[in-house]
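Shown here is a partial selection of chains from the complex, left in place.
Order of writing sets the labels: A and B. Residues in every chain begin at 1.
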Amino acid sequence: MRLGVCYYPEHWPEAMWKDDAARMKALGIAQVRIAEFAWSRIEPTPGEFDWGWLDRAIDTLGAAGLQVVMCTPTATPPKWLIDQHPDILPVGADGRVRGFGSRRHYDFSSPAYYEASRRICEAVAARYGQHPAVAYWQTDNEYGCHQTVVSYSPAAVKRFREWLKARYGSIDALNTAWGTVFWSMEYRSFDEIEAPVGTVTEAHPSHRLDYQRFASDEVQRYNRMQVDILRAHSPGRPIAHNFMQLFMEFDHYKVAADLDVATWDSYPLGALDQQWFAPEVKARYLRTGHPDFASFNHDVYRGMSKLPFWVMEQQPGPVNWAHWNPAPLPGMVRLWSWEAFAHGAGCVSYFRWRQAPFAQEQMHAGLNTPDNRPDLGSAEAARVAEEIEAVLAAAKGGRDFDVKTPVALVLDYEAKWLFDIHPQGADFHYPRFAVEYYSALRALGFDVDIVSVHAPLDGYRLVVVPPLPIVPDDFAQRLANSGAQVVIGPRTGSKTVDLQIPANLPPGPLAALLPLRVWRVESLRPNISELVRFDMDGAHEGQARHWRDLIELGALVTIAGENEWAVPEVRATFSDGHPAYVKSGTVHYLASLFDEASTQALFARVAREAGITPQPLGDAIRVSRRGGFTWVFNYGPGTHTLSADIPDEAIVIGSRTIEPQGVSAYRS
Amino acid sequence: MRLGVCYYPEHWPEAMWKDDAARMKALGIAQVRIAEFAWSRIEPTPGEFDWGWLDRAIDTLGAAGLQVVMCTPTATPPKWLIDQHPDILPVGADGRVRGFGSRRHYDFSSPAYYEASRRICEAVAARYGQHPAVAYWQTDNEYGCHQTVVSYSPAAVKRFREWLKARYGSIDALNTAWGTVFWSMEYRSFDEIEAPVGTVTEAHPSHRLDYQRFASDEVQRYNRMQVDILRAHSPGRPIAHNFMQLFMEFDHYKVAADLDVATWDSYPLGALDQQWFAPEVKARYLRTGHPDFASFNHDVYRGMSKLPFWVMEQQPGPVNWAHWNPAPLPGMVRLWSWEAFAHGAGCVSYFRWRQAPFAQEQMHAGLNTPDNRPDLGSAEAARVAEEIEAVLAAAKGGRDFDVKTPVALVLDYEAKWLFDIHPQGADFHYPRFAVEYYSALRALGFDVDIVSVHAPLDGYRLVVVPPLPIVPDDFAQRLANSGAQVVIGPRTGSKTVDLQIPANLPPGPLAALLPLRVWRVESLRPNISELVRFDMDGAHEGQARHWRDLIELGALVTIAGENEWAVPEVRATFSDGHPAYVKSGTVHYLASLFDEASTQALFARVAREAGITPQPLGDAIRVSRRGGFTWVFNYGPGTHTLSADIPDEAIVIGSRTIEPQGVSAYRS
């Protein structure tokens, strides 16, 4: 547990650097990220490097006892490079080249940019790979930001064709996998295939899904190139990348697998503004952020990080990039920081040291104002630094980041792509549904691991699977072997890996666990919800929204080598009699997406069946447990009082009464 | 009255075909449409035809006693053809080429595609023109789907110039007709004229209207080319095309005139989602469709079909292409089928035999699920097949499709284009207003003929004319000669054929019947409606929406050779005293678009004046009469009971009590 900050020495007179470093140190900052946008200063003219300023900046930080997180500067290729190689620029879905003048103006598939990136990474890594102050590396910055994963350039199409050739081997195999016969879309060679864009009506969904897979793989390949260079020049220093909040345009599991630290950039207020939340929810959490949004991301990135994950960029005040940009309430910077640590973060690094007075982000707050006075975030960061000391002192025998919670939620990147491409209902937004399931679990007091569909499931008591269209062949077996109660959302198992309907209809390979057949589906308009009668602990009425799977119950299943006719138990029905929620063995299948209260009630019951006890918390309080401590966060407008069962001396942060925006922690 | 189905043998293993055919036959299917998207299988390589599979498919169907509706495959040119002739691709309003990868990726004006179409049509027609199983032909598929009527390609512009030359003769005539002097838009030769798109502000409306007329004529020319080929190779076999629901981008009267059968593709739930209906209306009819929407289309296409019209594609379950895709309530597939027959359909053909497990439409239901089990639609289709037998048995002396109803509604394609191009109020949506008038008539229990403005009007008692900006010179005389009461919507006669204001102001040529002058108009915001006081059977207050014609009453008219000053009777006034509804002789002029209740009350009164008796039905029940039978359809949530006056033995379908989604028919 330590604090960091993002710093841009190139933005400020060199005369300020020493004081900056000293004040960072005094504040309790341990590490400083630099140089991710500094290419034009490192190499102002093609081939002529200016290392002097950067040497001095790193030396200054190091001399102050700060560890440097050094970055490759590839997120912002300079103008001269673009002018040399205009084909570096990506191409949008509208067919227009996306130009120079902001950032991320490069195409992952551009050979020229791949080569130029290799060259600058080599140069930076060679220069600083062994520098004593450089403790960590960051590759690039926020891969995919501003919709830059996918490009429709000729270079991308060329590599896509090779990718397809590698995946399918023969064009006949591709035609079969995609079902191109449908509208005479059959190809005679891979060279006939274009990007799936600009078609008269919707492009082929399998074609689109493969294009997204390809684009995701291009990110992985590009990042791996950088990682390989850094490892060669700077062995032993952990390599990170800063991912984004709820960003799912490439497969983060794959990219993270090449890294040592998965980090993410946390802007709870900007996220609230930009995501799907209803206007009244955006008003309720206006200056706190949604209580489960940052947590969700913490759990996502913890799940894919070899070393403890970091928050590489932590919102310290108002940002500039949402539609509306309110300020965090006093206390929220501290609360967010502790929330990260409570979820296992190794570092919380504030963005940025000082608000820049110029350019696109001049309205983005920092720990210091542009006139170099401490902003509110500074005091809160200082308090966190002190509290970290208190917690570490109170820790008995160190902390264990890998404590397993009994609850896992499966998050899948392809699911996001597939439902975007093939929604069947205009508001079928996978990230929303995943967060809603997560939020229900958190509101019940559970800590949650967020895991890949390929992750081991042993040890979990409750596994929750948001709509998962493509199910690996071994998933049913692994779910069964886990012994956990399993809750599965609608549309799970509804597609093959080629984006076809499985031969046995949904739930496809899960039919082995779930003796049922989804013979029909419905998507529901926003002004339609369907009454559902739950037969749980007493009758309960709820609402189904967005979607209905219509289920035929019963199937032959193989139990202990015997074929047996199995029929699931019906636990809820729609008002027209169709099953809304069925259970077979340990597997619970939800045929729709229920309202918040029903989802919580349902998860609570299944949790009890799994032998774990829910602790309903409402919409303001959240609890996290880790490393022998329990943290309690107050997102609401009223005070919260810790149980009298907790001895005074166990409280190591905050106090028994938790004010709004407060956090307390106690040994547990 | 017979059933059909759409079938894609190329999507399924040949081993399944025989069973498919047998099961179709067993279900009561008489005809099977095939091959409209099969070009890449018919001609997988340029010039090399593979007829074998198609021969066998047709033979299999024929052997089972099924009639084949054979299609030309031109809606989906294969990739190799596009690669040979990239100028086949159409160009969108944004100037971008609309690419390969879905369907309808061709430009009606492309010489290369015209030639390629001629070649493939010749080949198919020559191969199957005399095949005993081939009973009918379909040209192409859904002309204009996905906004493909209009293209802005160089090829289109070239042909547009020729079209203009033929229409106007000289460039001076064009300049005068359009009024290009207005903004120095005068042309010195036809070669200076571009497509009316991409201009700094709105393009010239006459230019735009002519471009739409040209594009419509291009569809007609293209279809006629196919028809000529089919007639040459397959004389005597009726030729159809499958038009779309409420689709008005080309003049269907003109295209249908070259065909034998006008057919349309009926998707009541998808239509409800996509059309203008208010959210609460979309909720009310979520799983039934709007009770007047399919009927409207039946009446449109009956009016232009030489042989009894067909529903070429009937929705059998949920579709995939609307924003949200609910499932029809049980019974609706039967109800929709009977509704078509009650409106004079010769065939109802379900789309499709079996849901495809791949590609763009994999979520579109069929009569069978992808795992080849009968879906709900199958049972309903089977019931319809049985009921057809009952009706035919009960029919006394055959059915007469041409029974004239006393009520006609005039539908005009140019009106749609003109109001789109030149709306004057942002929500002046012609199809909506036409359907609203139709719906009011249907809610009053009337059967309605929908006719062209050029159709004979003799025999009708009531003629309803939704807003009709361009009125043919002889229309006033034909209306007068018909003897019918005539209800005319606002904006009628407001434009000349060149899209100018008539010299005498609106109603232009109708001033001979209507001694009034529309000296000013207003379009009204959605949150504005104007109070109207109707002096009908007792006073009645209603609301005017969207539009107001301000009328000066009185004109010199020639009556029996004498010039006479005539003043219409005022039957309703706006609250500021302007006339809202006036009557002159048999002609009723509405100066606005009234609320639903007022429109119904007004139509009811005029109907009584015409000597026909309205039978108000509300918003759930609809009645159709044809061939000696009366059908009663229940779109609502409650039961409906037939009158005790109807003897039990007269009821040939259903029963006296009609359940929700039920239909009964009785001899009448």
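Following the convention adopted for this analysis, a contact is a pair of C-beta atoms (placed from the backbone, for glycine too) under 8 Å apart; a residue touches a chain by one contact, two chains touch by 3 or more.
Keep in mind that this is a model prediction, so the values were computed, not measured.
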Remark   = Quick tally, homo complex: 2 in view, grand total of copies 3
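To be clear about the criterion, only the chains that are shown with their structure count from here on.
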Ask   = What whole-Å value do you get for the distance between chain A and chain B if each is reduced to the mean of its CA atoms?
value = 48
Inquiry  = Taking the touch rule as given, give the residues of chain A at its contact with chain B in the complex, in rising order.
reply    = 94-95, 178-188, 192, 194, 196-207, 422, 424-426, 498-505, 517, 519-525, 527-528, 550
Request  = Under the touch definition given earlier, write down the residues of chain B that touch chain A in their complex.
outcome  = 10-11, 37-41, 44-45, 73, 76-80, 83, 90, 94, 96-105, 145-146, 148, 273, 279-280, 282-283, 286, 317-318, 320, 323-327, 355-363, 365, 369-371, 373, 375-376
